[in-house]
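My questions all concern the structure below.
Every protein chain except one is present and positioned as in the full complex.
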Amino acid sequence: MRYAYLGPQGTFTEAALRSVPDAAGAEHLPYATVPAALDALRRREVDAAVVALENSVEGSVPTTLDELATGVPLHIVGEVHLPVSFALLVRPGTTLADVKTVASHPHAQPQCRRWLAEHVPHAEWRAATSNAEAAQHVADGHYDAALAGSFAAARYGLTALAENIHDIADAVTRFVVLRRPGHPPAPTGADRTTVVAFLGEDHPGALLEILQEFAVRGINMTLIQSRPTGAGLGSYLFWMDFEGHIRDARVGETLMGLRRICADVRYLGSYARADAVRPEVRRGTHDADFTEAAAWLAALRTGS
Amino acid sequence: MRYAYLGPQGTFTEAALRSVPDAAGAEHLPYATVPAALDALRRREVDAAVVALENSVEGSVPTTLDELATGVPLHIVGEVHLPVSFALLVRPGTTLADVKTVASHPHAQPQCRRWLAEHVPHAEWRAATSNAEAAQHVADGHYDAALAGSFAAARYGLTALAENIHDIADAVTRFVVLRRPGHPPAPTGADRTTVVAFLGEDHPGALLEILQEFAVRGINMTLIQSRPTGAGLGSYLFWMDFEGHIRDARVGETLMGLRRICADVRYLGSYARADAVRPEVRRGTHDADFTEAAAWLAALRTGS
Amino acid sequence: MRYAYLGPQGTFTEAALRSVPDAAGAEHLPYATVPAALDALRRREVDAAVVALENSVEGSVPTTLDELATGVPLHIVGEVHLPVSFALLVRPGTTLADVKTVASHPHAQPQCRRWLAEHVPHAEWRAATSNAEAAQHVADGHYDAALAGSFAAARYGLTALAENIHDIADAVTRFVVLRRPGHPPAPTGADRTTVVAFLGEDHPGALLEILQEFAVRGINMTLIQSRPTGAGLGSYLFWMDFEGHIRDARVGETLMGLRRICADVRYLGSYARADAVRPEVRRGTHDADFTEAAAWLAALRTGS
Partner (left out) sequence: MRYAYLGPQGTFTEAALRSVPDAAGAEHLPYATVPAALDALRRREVDAAVVALENSVEGSVPTTLDELATGVPLHIVGEVHLPVSFALLVRPGTTLADVKTVASHPHAQPQCRRWLAEHVPHAEWRAATSNAEAAQHVADGHYDAALAGSFAAARYGLTALAENIHDIADAVTRFVVLRRPGHPPAPTGADRTTVVAFLGEDHPGALLEILQEFAVRGINMTLIQSRPTGAGLGSYLFWMDFEGHIRDARVGETLMGLRRICADVRYLGSYARADAVRPEVRRGTHDADFTEAAAWLAALRTGS
């Protein structure tokens, strides 16, 4: 087994990948960008890929959403929640007073804004493709400090001048494990399903219609995120994560409803929730209720 | 073939039965009450029954609704719309000045109220079990006049002192043809389906939930009528007529939805509409849309 | 004060009127029909009227609904719930074996059907304008027995051959107290409001739209009843009883919503519930919430 991840070594994504049980004995291959990691999976260079999907402070990762929503199809087969913890990495010997430039991925800077304003108010921020790349730049002497996970220090010969410098405690990043489309993982009873709905005609009540397909089958959504389709301002697709597994009858009927009313629906996978929360299934929406109702209907239709 | 109807001879129901094509060569048997006619069908004394369901002026017929909603099950297999036209039937020689009492079924009197107030303002109304029975009472000399169809005059040796005396032009009564439960009639493309929904827990949003089951599948309702269940004020069942046939996919899924969320659902039949109106099927709710979505889901579930 | 009621003396309506506290010292005037009682109120012959609105077994009273929905406007100012209890009234000396005919208002017969079938299976039913009139007919010797309240026996010189002969225990009839339109009674905190909504264009989702006006303001409906408008099959008005008082902000906004989307809305009154049930007011729909939101909006609109 080979896993692609957003590298270089020392990224949060690599830390996430290390927590995936199935990836324990596998080979971990860093790629420079999210699209590069996903393309490696599509080209069969690797068997799976791990990328960041959303962060509890910075929101969803547009590149990941767009790649999965509109690129060559891949399926989510698992997810990982990783607590966010930033450190200020510097070359040994550097003091706070020495820090004139701080580099990081653009997502990292806003998460440490208050700490930076207080402790290194005159430092300038520099963008990097990843926090690990920022650490590399610090090691190379281009910049004075990098925002990164403390686990990256050793790898780049740096030291953590300060730890836990992110402004919001309990920040979490959600990563997803991807594979090429295939048979979904077996239901665990605490599953999540992801789909992308494309709205066809630009009719204003479309989102309400979509939510009602979920509501009548008692399904709770856990994330809804609009993204432009590229066809002009006002044209959106909706990324939706919701409780349940595609094999659940209520999920299946909802998916068919979306399929019928949307211009297009892309199924992105059913997988075990990282938080193992089991849904509260509303009366009348258990699999047994669907089975009973189908038998009832069949008998009526045949007059038996 | 034997058909039961609300008699005696000369009722509007008999006139409705005469307009049923399938009943042309059949035997027509009058019964004294709607429950009696339906019980004859249940006991297999007859093969079908015709009873009034609703009137465009007086509303639904409670006895019919309650019998079909809660009695031993029967199915509607057809419907007839009959224009309402009342005449004032009297014994030959009677003049308006002679009319001191006017008899009729309680449904008939309000439909002729204005005419009666204007032409026989001092006459008293008397209740009869049917308009034809009222005519019989006039023939027997008990009352002076009866409100009934003019076709009843000859049968009882009466004469129509005035015709078309109902207050609202274009009044129509809707009759249904009933049989014992069995295979529904084949879809015609202009069908109606009738169900009765029993609300379980007395939760206030229940009716809204029911209507949403119809709305998400684009199904239009043509009649909704609440009736007490007998379990106390505030406990109701809902009689619902709507467009489509039980074999239509959108109708089938809606029925299953009702079955899952209601305490009980009684299917009362799918049958050709008397007015032959074809529904406007909303995008995404044709049978082909359901078939395509089911195939899509099946492929996703198996990973094929 | 003078109160009209559906007479003659001895009807359930008279019994209901006797339980109205405000009518204690008032004059009680019987009228032959519901429309006659209401017209007396409209003509100012009386100051108030009491009529039956619905029964937990037989359903709503069409004449009352239609008169209040479409006649010269009157307002409901109170309601009474009266347990239903039928007796079989006969002339002294009559035995069950003597009973060949049983008279009653058409609403009474179905409520005693099982008892009659068991104890006087061969007796024929005869329609009367009221149960009290039926008792009068028995006293006059026209019929053998009447279905009526036992309190009617003394008044007509009859005796109760059997009591509590109705099939469903705990049956209740709901009566309403009417006055000419005016200032609504003060809110009690356990109020009900009644309106009639007329649907204009025959568009299928109209009822759903109406229910959503209630749902977004968290208002529970206690009765919904469709009645034909007389304009043809498929054209209905909806009688709706719901929790709350017209002075409640959430009720006021809902009424305005109905007024805006319906062809017409008739307000029929806000009044204390007979059962004194207080509504569970949903978060965000108390008067204080509306007041706060209005102040917020006003400040935003003026930029203050």
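A, B and C are the chain letters, set down in written order, and residue numbers restart from 1 in every chain.
Going forward, a contact is a pair of C-beta atoms (placed from the backbone, for glycine too) under 8 Å apart; a residue touches a chain by one contact, two chains touch by 3 or more.
As the structure is a prediction and not an experimental result, all values here were calculated from the model.
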item	value
Shown chains that the omitted chain touches within the full complex	A, C
Sole contact to the chain not displayed, among A:P62, A:G157, A:G182 or A:G303	A:P62
Residue of A:L96, A:A139, A:A190 or A:L207 in touch with the missing chain, whole complex considered	A:L207
Contact with the hidden chain (one of C:M1, C:V72, C:A117 or C:A294)	C:A294
Touch residues of chain A, complete complex, unshown partner	54-59, 62-63, 66, 81, 106, 110, 125, 127-129, 168, 170-172, 174, 204-205, 207-208, 211-212, 215, 220-228, 230-236
Contacts of chain C with the absent chain, listed as residue ranges	181-184, 209, 212-213, 215-216, 246-247, 252-253, 255-257, 259-261, 267, 283-285, 289-290, 292-294, 296-297, 300-303
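The rule is short, and it goes like this: only the chains that are shown with their structure count from here on.
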item	value
Shortest walk length in steps over touching chains, chain A through to chain C	2
Centroid distance [mean C-alpha coordinates] between chain C and chain A, Å	59
Inter-chain centre distance, chain A versus chain B - centres from mean C-alpha coordinates, in Å	57
Rounded Å distance, chain B centre to chain C centre (Cα mean)	24
Of all residues in chain C, the ones touching two or more other chains	none
